[in-house]
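Shown here is a partial selection of chains from the complex, left in place.
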Amino acid sequence: MVQRPTFDDLSLDAGRRTRLHRMMYEHGPGNGTLMILPIDQGLEHGPIDFLSNPDSEHPLYQFELALKGNFSGIACHIGLAEKYYPKYAGKVPLVLKLNGKTSIVPSDAALSTCTGTVQDAIRLGASAVGYTLFVGSPRQDEDIAQLAAIREEAHAFGIPLIIWAYPRGKFIDEKGGAKSLYAVTYAARVAQEVGADVIKVNFPEGVNEYCPDAYKKMKVSFKDQINHIMRAAGHSLVIFAGGSKGNDDELLGKLNDAMEAGATGVIFGRNMWQRPFDDGLKFAENISQILKKF
Amino acid sequence: MVQRPTFDDLSLDAGRRTRLHRMMYEHGPGNGTLMILPIDQGLEHGPIDFLSNPDSEHPLYQFELALKGNFSGIACHIGLAEKYYPKYAGKVPLVLKLNGKTSIVPSDAALSTCTGTVQDAIRLGASAVGYTLFVGSPRQDEDIAQLAAIREEAHAFGIPLIIWAYPRGKFIDEKGGAKSLYAVTYAARVAQEVGADVIKVNFPEGVNEYCPDAYKKMKVSFKDQINHIMRAAGHSLVIFAGGSKGNDDELLGKLNDAMEAGATGVIFGRNMWQRPFDDGLKFAENISQILKKF
């Protein structure tokens, strides 16, 4: 099994050490794991995501949840950061998500352009910036170039870079889909190669007949898959997205397995706030308990 | 019901406070509501809009209406601002509209590029800038990036940003159209996420069978719809466009309902000036009376 990289493995300069330390050791579980709350779904999926729990549409819901649930950080776009973060400044670390798109436009040639800048992140006191890279998209050429400029500026100013590494687009669909082990692992490796300090990926869902030959008949357990991803990520830390809200026990089980296989934590959104506030807090506490074991 | 955000809820810096305060408390109804007169239809629709009231084609018509009708501000492009605003400077707040397009080109892949700059707005003494964002357009990637640069500069200089949040393009048409509750609400949320201080949307017209499943069978009153939009807009203020000229009583009724459901005001153009000047003034007075109740 691959061991999670240590803080010192990460080759971080003083600024990134300071900012990542804040999220990994001063907030959240506090043991070097990460528990991040994302609230960019209003942009990515639209208000539809809030229908099942209307209170959750007000961003203060998530900011309050991040504070009370003792998250390592909250991730959002500039509009929410400017409006709601000031009240929470210092109390909850901020991850400024720098690019996004709506789900109205099909994602066969997906590219998320920028809503904010590294300088926005600096002036807000953010602890990291987030960037969605669509690996395998027909527009990945533009995406890689756009990311490179952000990576260069972020690292020049000591800001950690979290890459949402998402396989996406028609060529991914042809090769087994965005959740195949092949696609998730490739995305993780690309994120490492282009300079991610932390990589967000989805839980992999095995292999299938459309995957490249070397993968299609692979026999892999869930933990094998996670480990495969960890190898691809090297000295970038890996955190897992929860995706749409599912069964709690199953998700916690997956998380425990993933942590045993070398993951660093979670970035769960809908699983956190598509339920009553107090239930969300309890679920956050359950996640935190698991993370604290590692 | 959602309450309209208070001025202090808006997390504004001193510059935006100063400028928005001017429109919200020193001009117009003066109670924190907004009544803005837009005159960009000559660019957006062409002189066709002035045929029913030829006098209205001269921009001084609208500037005079804005002054005499005690509007919170007048919104126009740089050409009109440079030519007609000097005489009204200080008397009517200016919203410099920064991007636009004609209706000659089909809007299935709409993008409005810039006619003016934030620096134009500063040197003219504008109280805000306006930007049209076509949410869901195939070119929303370019739109988001273009807006982000304007948002960054405007906010760096303390200039409030009003986003004309318009669902637009072929994918919107496929999902129920630009006036469906789904589309208007999504547009409002996107505007909030990318940094709008004020959001201009059209009155929603319910749901239909082409909307996403979660919406298509929704039973919603007009006020429910407005409220749904208010939730999507969070701590961005929402003002409603009037669209093409219609029945006055119906429009006033809608406005009253919208205000009860949390709106901040109106940005009515054709309904104001596609009628004799004095009638326009009277209608403005009617609008103002409603706004003053909230």
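Side notes on the structure shown:
Think of it as A and B in the order they're written, each chain with its own count starting at 1.
Following the convention adopted for this analysis, a residue touches a chain if its C-beta (ideal position, glycine included) is under 8 Å from a C-beta of that chain, and two chains touch if they have at least 3 such contacts.
In this text the structure is predicted, and so the values were computed from the model without any measurement.
Of 5 total copies in the complete assembly of this structure file, 2 are presented in place.
Everything that follows uses one rule, which is that only the chains that are shown with their structure count from here on.
Overlaying subunit A onto subunit B using CA atoms gives a rotation of 70 degrees, to the nearest 5.
For the pair subunit A and subunit B, the distance between mean C-alpha positions equals 35 Å. Contacts from subunit B toward subunit A in the complex involve residues 10-11, 135-138, 140-142, 144-145, 147-148, 151-152, 155, 167, 171-172, 175, 182, 185-186, 189-196, 212, 214-215, 228, 231-232, 234-236.
Of all the residues in subunit A, the ones that touch subunit B in their complex are 40, 42-43, 46-48, 50-51, 54, 57-59, 76-80, 82-84, 86-87, 100-102, 104-106, 111-117, 119-120.
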